[in-house]
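Here the complex is missing one protein chain, while the rest keep their positions.
And now, chain A:
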Amino acid sequence: MRVALFITCVNDTLFPGTGQAVVTLLRRLGCDVEFPQAQTCCGQMHVNTGYPAEGRRLARHFVDVFASYDAVIAPSGSCAAMVREQYPRLARARTPATAAAGVSFADEVAEMVPKVYDLSEFLIDVLGVTDVGAYFPHRVTYHPTCHSLRGLHLGDRPTRLLEQVKGLELVPLPGADECCGFGGTFAVKNPAISAAMCSDKVSNVAATGAEVLCAADNSCLMHIGGTLKRQRTGVRIMHLAEILATTEVVR
């Protein structure tokens, strides 16, 4: 099985440690992962802000880069959801660009979609593991993020993985299924509401007494983490992959 890592532009640029953790974790589980150099961005920011033409170009590029792989792992719920939910719509919409690309783009997307996995889906549904041999002796709370929860329907996969981590104390997050207020460009287009939502999220995180806030999406974590830091709460943010990659040996 040829497995590709779709690092996502946000992780590539701002959170390389998450990508390194995915590579470490998968290697430890005996899965060799490739990094196709031509990858860039899934196009979510463009599409969700109202620029579908640019988004469609990036979708075309994504399919070109990843079509030959058997599985594509994205350590980001919202980027994986972008491919799964929005690519079929983008490919269906008839424009001069898609017409030039031929009717087959919709078919290519239909073939691509089932091969794209969020990290926790790949670990549990494909590799069949919940205990990844991690050790992380800290109090952790988990924010499920909207696109992981309602877009990908990850369900309890991430928390099942966390529950198997040695030493980790998982504490439930009140109001977990509520949005943190990031929403991509929403955060700057509607800053007052975005900040109010995040403030409530941060209060809930602080109420858990957790040392670490974990999620499967760094863009949401960047938002909540930025507020946690501004409010000097002392709570750290960590991507799910980073916790799962940590072992006693490494420490």
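General observations
The definition used in the following text is that a contact is a pair of C-beta atoms (placed from the backbone, for glycine too) under 8 Å apart; a residue touches a chain by one contact, two chains touch by 3 or more; residues count from 1.
In this section, contacts and distances are computed from a predicted model.
When the unshown chain is looked up in UniProt, the name that turns up among "Dimethyl sulfoxide reductase anchor subunit", "Long-chain-fatty-acid--CoA ligase", "ABC transporter permease subunit" or "L-lactate dehydrogenase complex protein LldF" is "L-lactate dehydrogenase complex protein LldF". Looking at A:Asn11, A:Ser120, A:Thr159 or A:Thr246, the residue that reaches the missing chain in the full complex is A:Asn11. What chain A contributes to its contact with the hidden chain is residues 7, 9, 11-17, 19-20, 23-24, 27, 33, 35, 37-41, 43, 45-52, 54, 57-58, 61, 86, 89, 146-147, 150-151, 177-179, 181-199, 222-223, 225-227, 229-230.
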